[in-house]
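Of the protein chains in this complex, all but one are displayed in their positions.
Here the chain labels run A, B and C in written order, and each chain numbers its own residues starting at 1.
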Amino acid sequence: MKKFYFVMALLIVASMILTACGTPAATEAPAATDAPAVTEAPAATEAPAATEAPAEVTQEDCVTEEVFCVGVVTDVGKVNDKSFNQSAWEGALKSQEDGVADLVQFIETADAKDYAKNIGTFGDAGFDVIVTVGFALGEATVAAAATYPDISFIGVDQFQAWEFDEDAANDVANVTGLGFPEDQAGFLVGALAAAMSESHKIGAVCGTDVVPPVWRFGEGYKAGAAYADGLNGTTTEVFVVYHSDVGFDKTFTDPEWGAQTATSMMDQGADAIFGCGGLTGNGAITAAAQAGKYAIGVDADQYLTLPEAAPRMLSSAMKLITPGVADLVAAAKDGSIKPGNFTGLAGYAPYHDLESEVPAEVNAMMEELNAALLDGSVTTNVPPVKP
Amino acid sequence: MQTEKPNSLTSQILQSISNASLIPFLAILTAVILGGIIIKIVGGDPFLAYKGLIQGSLGSAKALSETAIWATPYIFAGLAVALAFKGGLFNIGAEGQLAVGAVFSALIGYGLPEWLGYDLPAIIHLPLAIGVGMLMGGIWAGIVGALKAYTGGHEVINTIMMNYIALNTTSFLLNGVMKDPSPNNVIARTPLIAESARISPLFEGLRVHWGFVLALLVAFLIWWLLNKTTLGFEIRTVGLNPDAAQYAGINVKRTIIVTMLLSGMLAGLAGSIEVTGLNYRHELGFSIGYGYDAIAIALLGKSHPLGIVLSSFLFAAMRNGATRMQFLTQLPVDLISMLQALILLFVAADAIVRYIYRIKSKGERVVLTRGWGG
Amino acid sequence: MSENNIVLEAKGITKQFPGVLASDNVNFDLRKGEIHALLGENGAGKSTLMNLIYGLHRPDKGEIIVNGKTAAIHSPNDSIALGIGMVHQHFMLIPVFTVAENVMLGDETVKRGSLDRNAVAAKINEISKQYGLDVDPNAMVGPLPVGIQQRVEIVKTLYRNAEIVILDEPTAVLTPQEAEDLFRIMHDLTARGVSIIFITHKLKEVLAVADRITVMRAGRVINTVLPSETDSAQLANMMVGRQVILTVNKKDHVAEGEVLKVEGLSVRDQRDLETVHNVSFSVLGGEVLGIAGVQGNGQTELSEALTGLRRPTGGKVTIDGRDLTGKPPRIITQAGLAHIPEDRQRHGLVLSYSVADNMALCDYYHSPFSQRGVIQPKALDENSRKLIKAFDVRTPSPFVNAGKLSGGNQQKVIVARELSRNVKLVIANQPTRGLDVGSIEYIHGEIIKMRDRGVAVLLISAELDEIMALSDRIAVMYQGQIVAVVETKKTTREQLGLWMAGAHVETTQ
Partner (left out) sequence: MDWRRFGFIALIIIVLFSVVVFIGQVKQPPLLIITSMLATTIAVATPLTLGALSGVFCERAGVVNIGIEGMMLTSAFFGWLGAIYSYHIFGFGNWTSIILGVVFAVITGALMALLHAALSVTFKVDQIIGGTVINILAVGLTGFLNRQLFFGQGSVFGGNVPGSPGVLQTLHIIPLTELFAPICGASEICLRNIQAINRVFDQKPIALAAILLVFISHYILFNTRWGLRTRAVGEHPKAADTVGINVTKMRYANVIIGGMFAGLAGAYFTIESVPSFEPLLTNGRGFISLAAMIFGNWTPIGAWAAALVFGSSQAMLINMQIFRDVIPPQLAFLQESYIVGLTPYILTMFILTGIIGRTTPPAADGVPYEK
């Protein structure tokens, strides 16, 4: 038994270390780490959310009318993937903070075959809104919508092929797809990078181009750089590299590859790097920032989520999933949600620390472009899917 | 074997419960206890978590059906690894063989009617879809077997490399020629396979399908093959003592290739049945590591087909029950991976378990692999 | 020599291994400058006793006294510090190291953190000169002949200033001439005050070189005698515990018809070195052809090539006129070969299979053991019961794992399986290595029975006595070549020893 006790003792010691470290951290750490996040980014989550809820709300209460419950089913991946799963979950959390939802919960999908089961788990428990994340869940979502007609479904990155009209037979009245014009965000930062580059060489390190949002970011980036060249009379060389040389499971999770690729581009003269593609892109952004070049983030304002790259973060191509989800949840609660497709916001993030380095005329160009893209007077000419 | 006087009735009973099942059982028990402690440490409620696991996996007909669905590929893949173990080979590449099997089953499933221009009867189409997937999985592993037999290239590294090659190649195919061309599809997946290539469900309203029954049948078949046939005798002889096998006139090289081929066919079958019985298409996803789970299952089941069926159920129940567990506790599903790792650790290092529970060793060590020398 | 000169004494040593009492209250002493032989059969407990003295194992009971003081020997480090050195039966040398590296291992000379190979080489040269042990410190050990390797082992002990040297079966791998050389070295050592424990099972050697002889049997010391007061028969009696027939009963027998014919056979080993060059011989029906030779002169590769385990690189092998060169084992077996392999645990048996399975190891695939690819357990069972009875295999049941049997019974399982078939040729490679006298006698008898039935027998053995006792004709192998083929009656031990050592001869068949 001696060894057994030894193992136990080890575990207990380990637990004490973990909890000992944990307790003070909960109170002290946010000041050190979250400060910017809390003040500037509504996306950042705050711990006390659960405790602020009026009474102990449990899953059993979801069947009742008055308790508003939101369930998030992730794609194969984790809610802490620092990517779309996490953003969607944070959107749900935001709706709880805003007092819209009484209870938010997630289920992480381990394998594609569990999509229906996982959605059904929330459905059977009487949740009011179910957010499913990722295109792959599209069919399972539509199928579940028929089974649970009283529940609102929000499908992140799920383009709904049907147009909502009151009498079409294939309407699914309780599904809303949430999509984003990633090409516009890419276009904006592409133009910015081209305008700011001194070597007239810029790079983008992306996840796999078979994922349409990633491809749209990358192609938008190219188009934006070309557009800026046209305005400024420059010729900018754009390196865009997609991490398509590995299996699908690695393309977004290979920061080391991202860093090496960015370094290689910088060795060849690039002085602005756009990292688009989850953690792979983050690796590139960090490497660019470390090397003192311009770093451009993706999805959220990564000035806030990548502190180690913040000082050199020029901007980010934003695709605001978190507020998009929160808005749709709120709309579902007050009944204003519309089935069909909902286009979320895309744009570029503020320059933050580099504000002073961006010349006024570049800033003016960016503001103009942003407005032009919104009103449609400038188009990116990027098709929605890789041809 | 000298007989030692048992010191008490209890230990006598413990001894009489076959050692084969005692150690795995205690390994699971220890892992569950340790897992509970870990849940407690991270601030969860272990009892609620385990309640969720049990409810979610066994609590209803639907839960049982879903557990059986998870168990089906596990049984095939576990048998694949176990068969290789019996032949003295370590097939760490069930993952890749599974993917290859799935891709080819899907190709036959959707592509053959398209190519022929007319629909096939199910009686031809379904067996063909499963058979081709199985065969391609077999060939995928057979390549490694051939490399081992003729060049001595170690199967552990080679199956891992073949995994990467399989996953890269399936990505390539599913993003390219095999991509579902339906409008608005943006992800890497094949079109749906024809009705005629689908396995029908066992019961109305539940997803569990005849593939599960097939898995049980194949488990029995493998047991029969290993223990009752000359081929099984050859595989086991090569596995236990390749020198004696050569001396006995067994064609060792051929047996190695056949063993890998069969092992790969089983893994390929796991993929085929997932496509034809459940998903009706193959879709690229983040791997949950069937290959590694299969190794754990084979070890836990002591490479015995019955043991593999049982341990597949255990793993399936854990994976399936994880949803309910997470729903109740919001604990991460990674916990399941950790529990499985602990079980595997205690099964592999049974000396630890023996030490904790004071169980005497039978003294015979089963050689599973033989370093690099092979 | 007086009692005071005792340098090493073992008192009441007892050691229990699982299932065996390997050492049972053993008393033993060694005087300064003497050669004390430890005689016994395989498994009598000689090596165990030495391993206990050397610190590789710890005794359960008893004490070891070195130079008058009780010594606590926990590991070889302690025994080395006490001046004990041991030359193991299986050399403890690392083939990919040089002689110097092997010698210094564990007692390295280091200069500024780096191995000082030159200093070690110098010391080795010095020792070599002093004791007439000629070795090259910079040579790789692997390719060296066994005789030289043995010298390296002795140098290793002397390098550590050993006063007591244990030699475990040192002559097993030597030609008679090399053995003579070893005995000379042993006398040189004792003349310089080194004491030697000489472990062997060969009576003649003991009588020739030992100052005292201690005989062990089944873990116990039977007696300690002086060579002048005893003879072979008495020693053998003590060793085995009963009268031993020292010669094999063999009637004259007419050999006829060439069964095995080998022409110009060449074979390479796994290192791709040609270890059998252009060998030709033939074996007639009803004769035993013995292949004599020091271990490692190509016998292993020769027998592997003849039995199909290794592809020859040149030449031709025919059995009964049928060309079987490079054919796989099964074809050769079907052509009428019985093969008793050199390493029974490696080649001959699957230890975790039952006796019944092992008895059908070469025949499992055909009727009656298999029908249409399915094994017939009943046939296996019947076959094994029959053979167990016929060949007197001591096993509790046919279902016991072969690994649980004693070495002698394991060998009997193989012999039963091989000789029960209808064969034309028997190739027996070291058929009695490591067995007790009873099993040896039994197996010798079976081999002669085969010969008398008109079967051709090729016997390969490193034991010259065995070769001489069983063979009708003897072929001597040296460095991969057959250097002589003679009729047993027309030669002598000494002559064979010369050939085994490579003395050039004109051979006529």
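Just so it is clear, contacts are C-beta pairs under 8 Å (C-beta built on N, C-alpha and C of every residue); 3 or more make two chains touch, one makes a residue touch a chain.
All values derive from a computational prediction rather than experimental measurement.
Chemist: Using the whole complex, pick out the displayed chains that touch the missing one.
Modeler: A, B, C
Chemist: Thinking of the whole complex, not just what is shown, which of B:S171, B:N241, B:T259 or B:S272 touches the missing chain?
Modeler: B:S171
Chemist: Check each of B:L58, B:L310 or B:L345 against the chain that is not shown and name the one that touches it.
Modeler: Selected residue, touching the omitted chain: B:L345.
Chemist: Just to verify: which one of A:E66, A:D150 or A:D267 makes contact with the chain not shown?
Modeler: Of the listed residues, the one touching the omitted chain is A:D267.
Chemist: By the contact criterion defined above, which parts of chain C meet the unshown chain? Give residue numbers in ascending order.
Modeler: So the residues of chain C touching the missing chain come out as 54, 56-57, 75-77, 80, 86, 88, 91-97, 101-102, 104-108, 110, 113-115, 156.
Chemist: Spell out, residue by residue, where the missing chain touches chain A.
Modeler: Residues 18, 21-22, 24-26, 29-30, 32-34, 37, 44-50, 78-80, 82, 203, 237, 239, 241-242, 244-246, 249-250, 253-261, 263-265, 267-269, 279, 282-283, 286-287, 290, 306-308, 310 of chain A touch the chain absent from view.
Chemist: For chain B, which residues lie in contact with the unshown chain of the complex?
Modeler: So the residues of chain B touching the missing chain come out as 38, 42-43, 90, 92, 147, 151-154, 156-158, 160-162, 164-165, 168-169, 171-172, 175, 289, 292, 295-296, 299, 330, 332, 334-335, 337-342, 344-345, 348-349, 351-352, 365, 367-373.
We take it that only the chains that are shown with their structure count from here on.
Chemist: Graph of touching chains, which shape: line, ring, star, complete, other?
Modeler: Shape of the chain contacts: a line, open at both ends.
Chemist: Please indicate which chain is farthest from chain A, where distance is taken between mean Cα coordinates of the chains.
Modeler: C
Chemist: Using CA atom averages as chain centres, what separation in Å is found between chain A and chain C?
Modeler: 74
Chemist: Any idea how many Å lie between the Cα centroids of chain B and chain C?
Modeler: Inter-chain centre distance comes to 47 Å.
Chemist: What does chain C use to touch chain B in their complex?
Modeler: 18-19, 307, 309, 328-330, 333, 339, 341, 343, 346-353, 357, 361-362, 364-365, 370, 373-375, 403-404
Chemist: Where on chain B does chain A make contact in their complex?
Modeler: Residues of chain B touching chain A: 34, 37-38, 40-42, 66, 69-70, 164, 167-168, 170-171, 175, 183-184, 186-189, 274, 278-279, 283-288, 319-320, 322-324, 326-328, 330, 332-334, 336, 352, 355-356, 358.
Chemist: Residues of chain A touching chain B in their complex?
Modeler: So the residues of chain A in touch with chain B come to 1, 3-4, 11, 14-15, 18-19, 59, 76-78, 105-108, 110-114, 117-118, 121-122, 125, 135-136, 159, 161, 208, 210-212, 244-249, 385.
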